[in-house]
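One protein chain is absent from this view; the other protein chains keep their places.
As written, the chain order gives the labels A and B, with residue 1 at the start of each chain.
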Amino acid sequence: MWHNVKKQTLSSEARLAKIERDKEKIHSYNKLKDEIFKIRNEGSHTVEFLNKLTDLLGLNPEFYTIWNIRRETLSSLFHQHQLDSQSTLEDELKFVMVLMKRYPKCYWIWNHRLWCLFQLGKDANWEFELGIVSKLLSMDERNFHGWQYRRVVIENLETHDDLENLKINLQEFKFTSSKVNSNISNFSAWHNRSKLIPKVYHLVGKLNYQDEPLFQSKESLLLHELTLVNTGMYVDIDDSSIWVYLEWLLSDCFFIDELSNDKYHDILNDQLKIINELNDLEITDNGKDNCWCLKAMIIINELLDNRSAVRPLLEKLIDIDPLRRGRYIDQLDSF
Amino acid sequence: MSSFHRAERRKSVAERSPSVSYAPDTIPQLAGLEKPQEHNLHIGECDVLVMGTGLVESVVAAALSWQGVDVLHIDNKTCYGDSNSTLTIEQVKSWCQEVNSGRIQHFEDAQVYVTGDIYHPQSKFKSKDYGIDLTPKIMFAQSDLLSLLVKSRVYKYLEFQSLSNFHIFENDSFSTKFANASSKEEIFTDQSLSLLTKRYLMKFLKFVLEDNNDEDKRKTLADNAKVTIYDFLSQKFNLETSQINELIYSIGLCIKPTTKTPEAIARIRRFLVSFNVYGNFPVLVSKYGGPGEISQGFCRSAAVAGTTYKLNTALTDYDPQLKLAKFSDKSSIKINEKLIVAPTQIPKFLQSSYNEITESLKKVNISRLVVIVKKDCKEWMADQECSAMVVFPPESLNSQNKTSIQALIQNGGTGVCPPGQSIWYLTSFEQDSIKAKQDLQCAFEKMESSILRESSDLDDVLDENLSVNKSGTSLVVNSVKLGKSLQNFVPKETLEIICKFGFTQKTYVLNDLSNVINPTDENNVSLRKTKDCEDIIFTNMPSSEISYDGIVKECKTIYQAITGSDDDFFDVDFEDDDEFNPAGFHQQPTTSSSNLKTSDNDMAIASSDDEDNAHPFGADEMEL
């Protein structure tokens, strides 16, 4: 599958040249592949066989069956004590790393890496994995596999020691801060933040941990996050990430349940005021309301039970956000 | 004293990057590049004769060669680079003499002062330790020349370093508010900007970065085609003068307040899109010298592809009927196709043709002041970097400068001078050359007092700053120091100057590059038709542009004039999968300028032992 690859047109000359070049490549690739399947069917597991698999995976790391055969072979060689599992697996991780650098988006490579680490059990170096995945996310900040891998790494770094776990997750929280600072559009980081906040808060409470002022009360945490989001709104009003995160802050029971009703209403009203002011600036600059402001106002008014305020906002949205016109009309009808 | 400058030369690209780093299947003899060319040219014919080894000419020679064209590339000087040369101090001196004696056209009023220290027998530093660019330039990380360097593999001969700091002089002080920080991140986290300012800045940056095909953007630009960028920014984005100045002159590197919105937006965009291409910086500089070094890289590539090189050789006659060219070394060669002639290489018999085609064109003056000082100026540079830009917007100097002054600072870490020293390249775009000199001198003095103040009270400032800001990043340190006004500062020491060198250059390339970007047979020298000789194509003198913008376009224009199309311009399949590796950028200063050691390496190069140009120097030397 091609993603974001510009179309290339080869001249007929270049095409013929490529066919000529490919002939040899196809021949040796197929020869190697056939050999591997033949050996597999014979059920023979040897170190030389492993080398053939290395060669093929170097040519085509997407070939999932070959990864399966490799794992079968490794397991069998460990079982027969022909190879020392720890040192072999460590070499295997190096091999995987070489491939990862060349094919950072290949799912099967990540999969095999995890298999090796699980095989290593307590000998696995998860801190090192955390370093790798941080590097990857610095190059490709929204890589889906990268974030998923990071969560797996964290799960495996966690122990039965709550204090240790708190520190690990606090560090993760700070990691999301740095990612959000460097690009507020990084919703992957906002998402992870929303998962980490309740987790860290819970651990801070359980351990009565005093060193982290931000996590002493849900209210201060909420206000801190709102400040961040409000800055984001001013920096880039059309960035959907912050608006999605704002809705979470204002409506999730994690924050709301412990707030008094009055306090909650105050926070909502303050936020409504900030968004109103921002929307006024937009009207001055562009001559029209900003859709994200209006959508957020709808959410806040609904939370405040100001149903009467919602209808005119929806009516405006029908005009200024024509892509989603049908949605607003439906929502109006439901009044 | 005068005897040693005869064969003086800097280490060549070839010496710094031996050919092992670049090994095609067959390496033709690098005639003239790695081995001195024989006394006479021993070839009977060639397809294209290129005269002048400036950047454009060298790229064209390489492009043609790789396409199978037989090229002879000569230069009437004893070193590579022509108007783009990177020169030693001695070479600068003789260059000044030649300019002032009228032997090098399009340059005027060359003046040089050199401290006697350098000639002291015990002096640690020699003339050869310096590489002074006649046309200092910076390269945007996203630019056509960088792409060409990658595509042509010429980057392998070069080393690049990052440049992040763009300072702007205003209200008698230097500052960097957000030029280093023109990213969302800095605007998002900068505590000193109000939410409102953040909002407008981001809006503007977003507008600039919007796809150029976006309808709204196109319309806005069309509607504001005649509006100056200053008015556009203040009216449409409510920005304040200091922010506007930084956007226009520092990020945009515009030179005058009347710059129109579309041009300025294009310039600002070029800076912004270059961020994070290879790292958190917008601009690169090549080590050991700028365009002079890159020209040599392309010459080397051309030589690999079969171009024949000979320096210190001039065309003396050309017969258009027989297509026969005669040279100063007494050889004669048949030219099958075209002659490409740099304006500094024009033989007498072509002078009238050149005068004729340039008659109606607007001439542009570029005035430069180059100062080598005994300070590394680290205070101006980002952590681990060796170069910085300083810009003086119009009206910011006591001389009431009408156009901006741009200054590129490079210290020993870039290999252009010994450690502990730096070269300041100041450029003025003022057309009145007397006024230009005043502006340059005034800007120089501001820089001088600034660097003296900063290096003297560095420790105080650091302490003060550390107590204020725990994070203490170098960025913060810089802006605090540079933010201090110069008014109350009385220097305790004076700045030690090694060399001061100034001149004026003329060109027919307009400052906005419009006649390079959209060349016609009306506006561009290379496309103007010569009446008596259709085989001749003249190239342009270097433009005033501080970046390499326009170079590739100029090359393609000439290439197309010869081959009929630029479709196959550097369309070369090098058959190696070697990718341009950003890690190959040397962002850290090399610990020493070991490459500049004065070992005399005689096995190589390009220089002309055969002709003597031992004119006594001194006549043209005076302090500016």
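Note that in this section contacts are C-beta pairs under 8 Å (C-beta built on N, C-alpha and C of every residue); 3 or more make two chains touch, one makes a residue touch a chain.
Please note the rule applied: contacts and distances are computed from a predicted model.
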Considering only the chain that is not displayed, what protein name does its UniProt record carry among "SUMO-activating enzyme subunit", "Geranylgeranyl transferase type-2 subunit beta", "General transcription and DNA repair factor IIH subunit TFB4" or "S1 motif domain-containing protein"? "Geranylgeranyl transferase type-2 subunit beta"
If I'm reading the header right, one chain is hidden. Which shown chains does it touch across the whole complex? A
Thinking of the whole complex, not just what is shown, which of A:Trp67, A:Tyr201, A:Phe215 or A:Tyr234 touches the missing chain? A:Trp67
Sole contact to the chain not displayed, among A:Ala17, A:Leu59 or A:Ile283: A:Leu59
Listed residues A:His202, A:His265 or A:Arg324, member touching the removed chain: A:Arg324
Hidden partner interface residues of chain A, rising order: 1-8, 18-19, 22-23, 25-26, 29-30, 37, 59-60, 62-65, 67-68, 71, 107, 111, 114-115, 142, 144, 147-148, 151, 185-188, 191-192, 194-195, 239-241, 244, 247-248, 252, 322-327, 329-330
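Following the convention adopted for this analysis, only the chains that are shown with their structure count from here on.
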Provide the C-alpha centroid distance between chain A and chain B, rounded to the nearest whole angstrom. 43
Which of the residues in chain B end up touching chain A in this complex? 184-185, 187-189, 195-196, 198-199, 202-203, 206
Enumerate the contact residues on chain A facing chain B in the complex. 181-185, 230-232, 234-238, 278, 281, 285
